[in-house]
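One structure is given below, represented as structure tokens, and several questions about it will come after.
Just one protein chain is left out here, and the rest sit where they should.
Showing chain A:
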Amino acid sequence: MTGKNGPMTALRAPFTTLALRRLVFCVAGVVGAVAVLAVPALIPSAAALILQVTGAFDEEPAPVVAPVFLVLFPLTLVALAFLAAPLGRAMGTAQRALADRLLGERVEPAVPRPGWRAVGYSLLKIPLAIPQGYGAFCYVFGVVNLSYPVWWPLFRNHPPGTTLEPVRALTPFGFLEAQTFSRTFVIAAAGLAMLLIAPWLMRAGTVLDVASMRWLLGPRGLDERLRRLQAGRAQAIDDAAAMMRRLERDLHDGAQIRLATLAMNLGMATEKLGTDGPAPDLAQARELVALAHQGAKDALAELRDLVRGIHPPVLDNGLADALTTLATGSAIPVSVRVGLPDRPAPAIETIAYFCAAELLANAAKHSRAQRITLAVNGTADHLTLTTTDDGTGGADANGPGLSGLARRIAVVDGTMQVSSPVGGPTRIVIELPTHV
């Protein structure tokens, strides 16, 4: 229900799609409650049916009835003990799906899956069915009662003098009877009242139901925390493995190849120089040694880059120095401000550094900005890293780059907010705890 609170809202309430969705949910709730009530009665009813069909009930006195029920009662109890949890879970799953589809209320499944809590929810369906049932009843019969004056002339067109039974209309407080056309307006008024009260009853029924779902079927506080920690741990393990693979690949395709080639060139040069006496091919040997020399310098440069990518040595001096150094390597001018009362944990400094590096790289690639501001502020407990650029905006927080960053931050319970309207500016705020 949108809009201002007021009489119009109350009048419109029955005619919104939300009311119809709630109606379906409430009817399903009543059906569910009936099913819950019916389950314990299934075996005895089946037995009663069999006795009825075989004619055992017709004998006087019915001789087999008592022993049959003596067996059936414990059997029902045993069956319920075994079936209660699966049935409760099935009920819970169905109701969660309904709440999701009809009401847009997502209740995450609990881990581990609920047992007796689901049974508890199923039992709660019975009292929950009271507001739901009344709500659905008032809604449907409100419409029906409201329509009495409309169809009255169609059906009450008998010849004068015919004696007719009064027309009856169902309300929550019993039957209303109408013998005359004017009386149908009383019924219509009752219908209108029912129609107006129905949304509130249905709302109460659905809200209470969803609350019970969250309480009994959804993940509990600790479960939820556990789930987040498990996801974070999986992320950390994946990241570590990916990091090792990247490192292996970089070494294998880079420094290792350079060194192998260098060794090959030196090997060839050695041959060209000969073992003793004058060199057989001094010119070629010189060229090969020059090649090897260049190769050694290239290998060193490559290793230096690799080492900086693993852990920038300047980070040992603190985030301020490291970020300033990082900023000098950026293609877009970056102004850096760092104000921290204490040094955060080394792991947090590393994460903050690589976040900043990634954000600067992103800005350089996509933003077309003229200036970037990089600010780190913090308290004893929290650190805030803010990057702002005056570029074209439109950064997608759900894109692979930023969402990957968000996942890595989440490992240490950090958060990220992205504000990047099309046309800019882009502002990304990362909050990290100062200690893991």
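Rule of thumb we're sticking to: a residue touches a chain if its C-beta (ideal position, glycine included) is under 8 Å from a C-beta of that chain, and two chains touch if they have at least 3 such contacts; residues count from 1.
Definition applied: contacts and distances are computed from a predicted model.
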Checklist entry - One chain isn't displayed here; going by UniProt, is it "Xanthine dehydrogenase family protein molybdopterin-binding subunit", "Response regulator transcription factor", "DNA helicase" or "Cell division protein FtsQ"? => result "Response regulator transcription factor"
Next on the checklist: Just to verify: which one of A:M264, A:V412 or A:V429 makes contact with the chain not shown?
Outcome noted: A:M264
Item to check | Selected residue (touches chain absent from view) among A:Q256, A:S330 or A:S403 | outcome: A:Q256
Item to check | For chain A, residues in touch with the removed chain | outcome: 249, 252-253, 256-258, 260-261, 263-268, 270-271, 284, 295
